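Got a structure for you, written out below as structure tokens; questions coming shortly.
A single protein chain has been removed from this complex, and every other one stays in its place.
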Amino acid sequence: MCASLILIPFISVLVLNLPIRGIKRLAFGLAVFLFLLQMAAVLIPDPAFWKINHSFCANIFNFELGADILSKVVLFCIAMVSSVTLFSAPAFIKNSDEKFNFINILLIAVCGMNAVAMARDIFSLYVFLEIVAVSSFILIAFNRDMPGLEGAFKYIVLSGVATVLMIAGIALLVLIAGSTNFSLVHYMLITQNKSLIAGLAVGLFIVALFIKSGLMPFHGWLPDVYTSAPAPASVLLAGIITKVAGVYALVRIMVSMLGFSVSIQSILLFAGAVSVILGALAALTQSDFKRMLSYSSISQVGYIILGLGSGSVLGIAGAAFHIFNHAAFKSLLFINSAAVESRLGSRDIDKMGGLAKQMPLTSLTSVIGSLSCAGIPPLAGFWSKLMIIIALWLVGFKSYAVIAVIGSVLTLAYFLVLQRKVFFGKPSDEFKDIQEAGFSLSLPAIALAILIVVVGVLSPWLLKGFILGFVPVLGG
Amino acid sequence: MVSGIFAVLLFAIGIYCILATHNLIRVLIGIEILIKGVTLLVIAAGLKSGNLALAQALVITIIVIEVVIMTVAVGVVLGVHRHTGSLDARNIRKLKG
Amino acid sequence: MFLDILILILLAGAALWTVMCRSLLRSAIGLALTSALLTLMIFKMNAPLAAVFELSVCAGLIPVLFISVISLTQAMTKQEVIKHMKSRLARFWGLPLVIIILGILLGLVSARFRAKLPLSEVEVDPRLVLWHLRQLDLLGQIIILFTGVFGVVVLFKERKKSG
Partner (left out) sequence: MMANPLLLTIIIPLLSGMLIFCVPKKLEGARSGLLVLANLAGLILAVILFKQNLTYTLPGIAPGLELSLRLYQFSAFMLLATSLFGILIALYSVIFMQGKNLVSQFYAYFLFSIALTNGAFLADNLLVLLFFWEGLLVLLFGMIAIGNKDAFKTATKAFIIVGVTDLCMMLGIALTGHLAGTLVISKISLTLSPLANLAFILLMIGAISKAGAMPFHSWIPDAAIDAPLPFMSLIPAALEKLLGIYFLARISLDLFRLTVNSGLSTLLMIVGGATIILAVMMALIQKDYKRLLSYHAVSQAGYMILGIGTAVPVGIIGGLFHMINHALYKSCLFLTSGAVEKQAGTTNLEKLGGLAKKMPVTFICFIVTACAISGVWPFNGFFSKELVYDGALERGWIFYFVAVAGSFFTAASFLKLGHAAFIGKISLENEKVKEAHISMLIPMIAIALICTFFGVFNQWPLNNLIQPILGVERLEGHNFSGFPKNTMLVVLTFVVLILAILNHLYGLKKKESGLHALDHIRYLPVVSNIYDLAEKRFFDPYNWGLGLVNVISRISFGIDKGINWVYDSLTPSLAYGFSSGIRKLHTGNYSVYLVWAIAGMLVVFGLLIFA
């Protein structure tokens, strides 16, 4: 039944484009409904739903899909960030035709991401990664302004190279394993002696997904893309697209297909640590609101990869939790930046100041988002970072645990800079008559802030079950 | 084996092209050459391991995806041309820092 | 075997020419040529279905796409061409050298990359594989084609000039 998570959004795109009068007006409501449905479906633990061949469709459709707790976390994030994006879109896209196109592309991207989350075949994973990538190209260039086109082109080039590397890896897997199914490949990789070709294939996948997830030093495209994309698109990109297309795919491939070895772990940990530190450092002096957030994204992705690199159940649970947290607080912060941008028409934080008075909601929610990102208890971000750091420590990568802590301090530092420049400090005369952002931007921000606080406060009670849920993920 | 070597060579040519050229269309051509190399690799791998049917199925999908990516990319390049009046890749270095 | 290597060398040569030739138009044609040679190679490797696709789409459609873009954009003036040629030469002269050296190097180390191969399966029809085992990919193809359609709608649509 879980195939319906792919089919239903796609079918709704088809239906929306049927030449029926007035059907376009349904788009917004339908999309909201679908996303809420998806969140509900993830939260309702009906094992029958997640079985692959459940209904009558089994005779016609034969999809290789599967969902474990890792997939479910990501599926939830996809629906969450997409609905937030959807709500924020009307503030920026006024034209009704364009809005319709935006919703269609959003639905297709969601469809692709859902498939990525549930794929159990490396080539299918690649196909849907490409769907996500193409739809994000279109979203970045959606306004067809010069920065958007520039960002889109850079993304196309780097993503194209990553794609090619990934297909090369798939080709090598076909050569040595004769299949592209996760479990078959995993089996073949274990039984076969570690040949050079296997090593090469692993390297190709790692590099391809490093590029897609924007780890240093493969990250060049990421700040440009996040900065240049239209505000709702950058919420989607930063919140979920690169996380699914890069980070989740990497975690999935490592866990289900490639398995861990000392050299792979050291590569993951090193790249993660470099991203954590350099990303945070680079964020420190940015003057563009969104650009600062995008370097912060690089830094946070570093944490996820550190958690993955620990190779333990706790670390991967922490990574998955951090994916969720990152989706929550980073889309919250991008929504905040969108709110500021929509009111001020500028993203230059050097020119802002004292907006806390004029935009109290935006200010408050951004403080919550920043603190969660910096890992301040009891917000949600604290727990995932704690899990990652403890996992690193327990496995024995103590120096990396220390780096993770230092990175957290740096995170706090740049968010303090951001808060001081934007929301506190001296109000600038230029923006005296600014009002709080509209309903469509405040509502998602408030919802996300509440989610962060609630999840953070409830974490001590929920985490044990959550972590135990990851034992089969790593075992199988 | 020989196909593998030539796939790597095509890869090198494509990367060199992307790095050295100043023309947006030629960047896309570079990416195309990368994909050519990788298509060759997939077919060769399928032939060598006796999974040619699978390999062909994969290649067909890859080609479809390739076309779509190229279409979108061309759309982006045309957009850039509309703004700057040229295809010079040096025009797209505005975002930095 | 000899014929294979010859085609492959021609393929690499065509790719080189595509990258290095002066005119953008010829580059696009070179790409078509490269694709055609690749088609030949794929056909030689007993993969006729993929070969047909490669020929029709990659050797046909994509170069046409590029050529149409090139014709939509205006060509450079003569002075620009001359200036451009000099810098092109400076940038591209290393490529053949790199390729030859890399080829020799790879030929030397390639012996180390020997895979233990699983037993060959019985030959099956790729169409059956595609339709029966890889339905998800087919769905993906359909979706990505739709994405492409939206891409065209969004990116190619002439917008009212708003400045």
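Per-chain residue numbering starts at 1, and chain names A, B and C are given in the order in which the chains are listed.
As a working rule, a contact is a pair of C-beta atoms (placed from the backbone, for glycine too) under 8 Å apart; a residue touches a chain by one contact, two chains touch by 3 or more.
Model, not experiment: these values are computed from the prediction.
Novice: For the chain that's been dropped from view, list the shown partners it touches.
Specialist: A, B
Novice: One chain is left out of this view; which of A:E64, A:D121 or A:D224 touches it in the full complex?
Specialist: Looking across A:E64, A:D121 or A:D224, the contact with the absent chain belongs to A:D224.
Novice: Looking at A:A27, A:M188, A:I240 or A:M387, which residue reaches the missing chain?
Specialist: The one listed residue touching the chain not shown is A:M387.
Novice: Decide which residue listed in A:I264, A:A319, A:A404 or A:A437 touches the omitted chain of the complex.
Specialist: Of these options, the touching residue for the absent chain is A:I264.
Novice: Considering the whole complex, not just the chains shown, which residues of subunit B touch the missing one?
Specialist: 15, 18-19, 89, 92-97
Novice: Touching the hidden chain in the full complex, which residues of subunit A are there? Just list them.
Specialist: Answer for subunit A: residues 153-154, 157-158, 161, 165, 196, 199-200, 202-203, 206-207, 210-211, 217-221, 223-224, 263-264, 266-267, 271, 278, 281-286, 314, 383, 386-387, 390-391, 394, 410, 413, 460-461, 463-464 touch the chain left out.
In the analysis below, only the chains that are shown with their structure count from here on.
Novice: If every chain is a node and each touching pair gets an edge, what shape is that graph: line, ring, star, complete or other?
Specialist: Its topology is that of a complete graph.
Novice: I need the chain pair with the most C-beta contacts, please.
Specialist: Ranked by contacting C-beta pairs, first place goes to B-C.
Novice: Could you give the separation in Å between the centres of subunit A and subunit B, each centre being the mean of its C-alpha atoms?
Specialist: Computed from C-alpha means, the inter-chain centre distance equals 26 Å.
Novice: Let me have the rounded angstrom distance from the C-alpha centre of subunit B over to the C-alpha centre of subunit C, please.
Specialist: 6
Novice: Of all the residues in subunit B, which ones touch at least 2 other chains?
Specialist: Each of 14, 44, 46, 48-51, 54-55, 58, 61, 65, 68, 72, 75-77, 79 in subunit B touches at least two other chains.
Novice: Residues of subunit C that contact two or more other chains, please.
Specialist: Within subunit C, the residues that touch at least two other chains are 113, 115, 117-118, 121, 133-134, 137, 140-141, 144, 147-148, 151, 154-155.
Novice: In their complex, what parts of subunit B are in touch with subunit C?
Specialist: 1-6, 8-10, 12-14, 16-17, 20-23, 25-26, 28-30, 32-33, 36, 39-40, 43-44, 46-61, 63-68, 70-72, 74-79, 81, 86-87
Novice: Of all residues in subunit C, which touch subunit A in the complex?
Specialist: Those residues of subunit C that touch subunit A are 112-118, 121, 132-137, 139-144, 146-148, 150-151, 153-155, 159.
Novice: Going by the contact rule set out above, which residues of subunit A touch subunit B in the complex?
Specialist: 123, 127, 130, 133-134, 137-138, 141, 144-147, 149-154, 156-157, 160-161, 163-164, 167-168, 170-172, 174-176, 178-180, 223-224, 227-228, 286, 288, 291
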